[in-house]
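Every protein chain of the complex appears in place save one, which is left out.
Let's look at subunit A:
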């Protein structure tokens, strides 16, 4: 048993959905021969697939048949239950809740003679509650089932083994089948790509559902199978595949294809995963490797971690407290009962009318202690209403309705993307009102992630004069009106997505008049050619749009189009561009023969294309990060041009733009030939150092570049982000930005979105260049000490500054990923966090997804306050799952973040309304509802206790059985739900105008222990007033003019009436927002009580027992009954009234002040 398991770092992170692409290692080293394959296979590498064996499987002997049938079919089931397992499993789920379990035990005991009232009245509410919860489960599961059925019955074409392909359902697929998937269809299983409509076996897939990336991925079949592009060619196709066992790694695959006496290694390049979609390719053929639940996407489908709100966690504690109270009063009663029972035989208190000499074991004075124990069990049943059985189900209903309100809110609906807000889970609504820290992604969250080409610098001349967001917001908030004006002006002109450059010198062919015409032409050509984009021509539009791997790339190609270099077609070996020829003065079509594409990677930070022009010249076009390009320039670049470009790049990046440098190089034939040989051998090598070899080869050709210029792409801030952040900051919410971007870009975005303000004191915690450039690999102790101490010193400096300046100035902390790796280790973690907590804004840049999640966890565990993470991309998934609340932006970057989130909104600005309005309301509602719930149950439960105390502690209930059973179900349930769903302390506009109201939730003042306990105390007071009031009012003397006196029955009805009135009127007093619904349920509940009493009382006396005709005959005609109800109810409400007035007069809280301000009609 380890005492301290606090170190957050030691625990495994929530499984990041984005598994870092693991470089595929070499093909299986000692490949087993096909014959011995399945038998001799190593563990984890045992899958044997016989392609096209469907028809021959039965014929070719039992061995094959066995091998195949051991793999499951392709049908999937995501349901929790089956028809057979539903009952036991869901029952088990239900009774895992302590409260339900308790009630079950009570229900069992109630069948014994111990029961203070009839068993059915205990059992019925339990059955209702449990079956309602189970019905909900069943409905949800049924929906999942419907989805499964739909998916399982999708059609796909399968080769029948003889001649042709014919349609069949997905669920009938088996491992080894050969399928034909057509354009825009989902892959039915994990497939091995055999061939496609393209000759070289290339196809494009969209993996949005897997990793959230919207760009298309290129897959390529093995050369040997690429030729199988005709249906009939599969007739004779026989192959054997040996590969890894099913696993959840999306980016790795190991296997070997045995085909025609040869072995071929397989890589992820040939694998088409279920869940992705075929794009831009007419059809592909593939053979099924993994089916159904063995597919990678299904292996990845993990239940998201279930989150519970802090209110609910505290509620559990209250339930335990109530259990404690229950146990206390039950044992208190039992002790007294024991004493009294023992005394029954003594002279002077010999209660002969109870026949103690012949009593049953439950009342035997001679065995008083056993009787007391039995009494204890009975009391547990009697006070069962203290622990409200309907609490959980009421809360569940309330939360579902609250979620509906969030979903239906028109103010959180995004017109452009046609997406409303979605509460994907209903159990965190109230947590929204308690958010203390927001951890936000930048790209796609604060910004649109739709890149716009805004500026460029060509041959040392800067073009583009449009203002950027950063320029504007430096002007400050005052110019908000001017901001809108600009918005309008940009809207008025023809807008091209991804392009926002206005400069007369470049547009409409004017560039030909510039002095550096050739450089400009080359610049545009690089833009148009050097990329991996795929052109898409919509059927009914002339415009060509582009499918790009990243929005940046799309913006660049679009820019080229706008400049007159329209890229319109790509084949495997050629790129065709409509070019404006300055010599001819018109557009011409040119086709460039693509020789090599040196692809982009985050390590290389550049990509290059080697191509041959129509004239036969060889060029290498390169674009990449300025740092990488600038160090690969040739000596004979013009100095002033380079320095100008450098300065422009700096300016752009200060302005918050993303920059890329463009360069080219002309190659000599022989040089290229030599290099190409080296390169292709590196590429074809199947060694572990394959990647390194390719990179090395690329390095060799990407040198001596000629700089053309730089591009600046703006990632536009989303609408309303600065205003929203301002509001959230006013609400006292701390905002952290966690981004993968560069420091400068991040800081600039920070300024433009109001997170950093000019009056703020900023601390930069970064490693000096030497440290920053050190590869992460060499983080041994020796080399690590230096940066560690460096960070330590910086943190301490910052702390000292804060303590000097005090709280008068706001501070901001900016830290980068490298520094963070150190700041998150050891003792620095605490000092870093202390510092960060003191700062109003925190900006972390260059973060990996894992670091994002780590920071989130750190903040969550250390501050013990509610954290909210908001992000849009697959890289934010870890963060979203780690935070108390994950909010996904359902923007451009796919659904991954949304799938992992608890709430999904279309744009960042809706966060304001989600937190300040819905969060505020939900928190207030749930808190009030739970407090009130306990209040009403204590009020009721303690009247029972007082009565029992007057009945020799014999566990005699003061009310008729059914009154007790229906208390929570019929007479008080609807008002409390109405409170939880509809109550509003202040209107939404006030919530937004007075953001400081949010602090109520952060400090949890509506669900603090003092508040909870005072509600309980109020309940106690009410129970005392009701019980003793009713006792003194109706007992002893006659209650009616005809001289009749009140018995047990009339006292019970009177007390119960008072309880029903009191708790409902208490609610009416508490509620500050009355629609017809509130009126209806509150007064309706009271009416239901009388109706119930009349109906129940008219049942035969054997059923209704003490309630028989009691209302009409005894109560309704007695003025005393009505008068005492009135005075008792009013008196019982007075303490709350008094408290409330005192509070609001002398210690007014924010929301009360706001309410009053509003109510007075100033």
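Here is the rule we use: contacts are C-beta pairs under 8 Å (C-beta built on N, C-alpha and C of every residue); 3 or more make two chains touch, one makes a residue touch a chain; residues count from 1.
In this section, contacts and distances are computed from a predicted model.
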Pick, from "TF-B3 domain-containing protein", "Geranylgeranyl transferase type-2 subunit alpha", "Mitochondrial distribution and morphology protein 34" or "CCR4-NOT transcription complex subunit 10", the protein name that UniProt gives for the chain of this complex that is not shown.
-> "TF-B3 domain-containing protein"
Absent-chain contact - pick from A:275, A:709, A:849 or A:980 = A:275
So which of A:180, A:342, A:424 or A:442 would be touching the chain we can't see?
-> A:424
Given the contact definition stated above, which residue among A:197, A:1031 or A:1094 touches the chain not shown here?
-> A:1031
Chain not shown: contacting residue from A:404, A:572 or A:680 | A:404
Given A:536, A:1045, A:1087 or A:1116, the correct residue touching the omitted chain is A:1045
